[in-house]
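Here is the structure we will look at.
Yeah, one chain of the complex is gone here, protein chain that is, but the others are all in their spots.
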Amino acid sequence: MQAFEYFQPKTVREAVQALHKHPKAMVLAGGTDLLVRMKDRVNRPPAVVDVKRLPRSDDLSYAGKTGLHIGAAVSMRQVELSSVAQSRFGAIAQGATFVGSIQIRNRATVIGNVCNAAPSADTAPGLIVHDAKVQIAGPKGRRTMTVEDFMKGPGKNDLKRGEFVLGIQVPAPKPRTGSAYVRHTPREAMDIAVVGVGASVTLSPKGICTAAGICLGAVAPVPLRATKAESILVGQKLTPGKIAQAALVASDEARPITDVRATAGFRREMVRVLTERMIKAASRAATPTRSRRAA
Amino acid sequence: MTHDIELTVNGVAHSVSVEPRKTLLSVLRDQLHMTGTKEGCSTGDCGACTVILDGKTVTSCLVLGVEADGSDVTTIEGIATCEELHPVQEAIVEKGGVQCGFCTAGIIVSSVALLNENPKPTPDQIRRGLAGNLCRCTGYTKVIEAVTDAAKKIKKPARRKVSKRK
Partner (left out) sequence: MPNPSLNSVGKRVGRLNGPDIVTGRTLYADDIQLQEMLHGRVLRSPHAHALIRSIDTRKARKLPGVVDVITAEETDGLSILARKEVRYQGDKVAVVVAENPDIALDAVELIEVDYQVLGSATDPFEGIAPNAPVAVRGAKNEDVRDENGKRYRNVAARDEIVQGDVDAAFAKADAVVENIYRAPYWHQTYMEPNSCTAQAQPGGRVTLWTSCQGSFNIRSAVADALKIGEGRLRVVPLEMGGGFGAKNRLFCEAHAVFASIRTGRPVKILINREEEFLDGHPAPGCWVRLKTAARKDGSITAVEGRILWDGGIGGRNGNLARLVGPYNVPNIRLEGFGVRTNKPTPGAYRAPGAPQTAMARESNIDALAHKLGIDPIDIRLKNAVRKGDRTSGGVTLPHDWLANTIKAAAKEARWGKTGLKKNQGMGIACGDWQNGSGPTNAFIALSEDGSVQVLTGQVDITGLHTVMAQIVAEVLTVPVGKVTVQLGDTDKVPYTSLSAGSKAAYSAGTAARKAAEGARERLLQEAADILEAAPADLELKGGKVSVIGLPSRSVTVADVASSAMDSNDGPVTGQWIVGKIPTYPSYSVNIATVEVDPGTGRVHLLDLVAAQDVGRALNPMLVEGQIQGGATQSIAYGMMEGMIYDEEGRVRNANLLDYAIPTAPDMPDIRTVLVEEGCEHGPYGAKGVGEPPIIPGAAAVANAIYDAVGVRVTELPMTPERVVAALDQARED
């Protein structure tokens, strides 16, 4: 790593000031991506602002009205182990569980995952199908925007000078909503998604799909919402045929590239296979069962 | 510019002056001369540098020394007491879970943390719990056998030894 100055603000105001004063400073949360890039000297920030000691930065809480709040320093492991995340935000919790190892998940943060804006970010599809919003603090005060809009391209986000992400808010899902995320990797663990697919569905009491979200990871410069595939599901009973049709449309919507992990063609095919599986998994999660109630 | 930090390692308080770019791993090995924790990749992918930081396992190659200011760290040197090995250490030797030994410190620290959280893990839970600790020599079979065996031993009277360490 190149030498840098280290700041550890205790208040949001101090953090904003430090970031404003050092325009090329980078925000350090878990550090599991940033420090690797700094060691490779891909990133050479002259200053690093550690946001882990801000008040309530490790706050992970849920309220019926406001939904799930994820603080700036909340780790993947916290989300993975959270029973409310597991039961109501399956795609997010599953995404967090796929990341690295326990050691990595104890450090890596959900917000860092979003800010790094890798197309393969494992929590992004879940956050996006759950319509999550980032809360941004900056010199001009606070603002919010959707995670979908916030991630701008590989490694690019919407933060301006002096800004950082304070938290993520995920609205409480409607009744009979379920979501799921899966990724394809050659290894069981410690890997990067070749393709990741998150899906959510909301069912009417009669089993008609009233809302659907499908988000594809690692097949476009940003996690990509497959809106055409979603619209095929809405208003329909989720028959195997409908689901297969939506999956096929999703694979058309993907814009994959060929890289060291896979060819574009294989990625497109994985989108079809995994989308089909995830719509089914989400709709199973949306269907109330006794055991799920009990949990 | 250096920062003066304080950290407790295996129950002993240390004051160290560190450059921000020094990792916790480097502070432990190069400044405190505790070389039991190993560097296998420096990118968080192998787990050889696993330590317990404030109760949670981390790859110490991806933690800055300055971030650990005020923290409590347990390394491989703090797992055994002066008198006896921890049951995980004992089982790793007795069951052949060590070959070259370079990943072993990380495997033991991860296993001890795993058993603290889940005293009766299934073999599959042990495998998942050690996913971040690469071993090239053993193929994992004997490592899993050793941790399974250690869990059985800890359940009996040895419990005290584990809970003594934070």
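For clarity, chains are labelled A and B in written order, and residue numbers in each chain start from 1.
The criterion applied here is as follows: contacts are C-beta pairs under 8 Å (C-beta built on N, C-alpha and C of every residue); 3 or more make two chains touch, one makes a residue touch a chain.
The structure displayed is predicted, hence computed values, not measured ones.
Q: So which of the visible chains would the left-out chain be touching?
A: The chain that is not shown touches these displayed chains: A, B.
Q: May I ask which residue of B:L7, B:L53, B:L130 or B:A151 touches the chain that does not appear here?
A: B:L130
Q: State which residues belonging to chain A touch the missing partner chain.
A: 1-3, 41, 184, 186-192, 260-263, 266, 269-270, 273-274, 277
Q: For chain B, which residues touch the unseen chain?
A: So the residues of chain B touching the unseen chain are 19, 21, 29-30, 33-43, 45-46, 48, 75-77, 79-80, 85, 89, 92-96, 98-105, 108, 123-124, 126-128, 130-145.
As a convention for this text, only the chains that are shown with their structure count from here on.
Q: Quick check: how many Å separate the C-alpha centres of chain A and chain B?
A: One centre to the other, that is 30 Å.
Q: In the complex, go through chain B and note every residue touching chain A.
A: Residue list for chain B touching chain A: 1, 3, 19-21, 23, 42-45, 47, 50, 56-59, 62-64, 66-67, 69, 110, 113-114, 128-129, 131-134.
Q: Please name which positions on chain A make contact with chain B in the complex.
A: Answer in residue numbers: 1-6, 8, 28, 31-32, 35-36, 38-39, 48, 50, 52, 77, 100-104, 106-107, 188-190.
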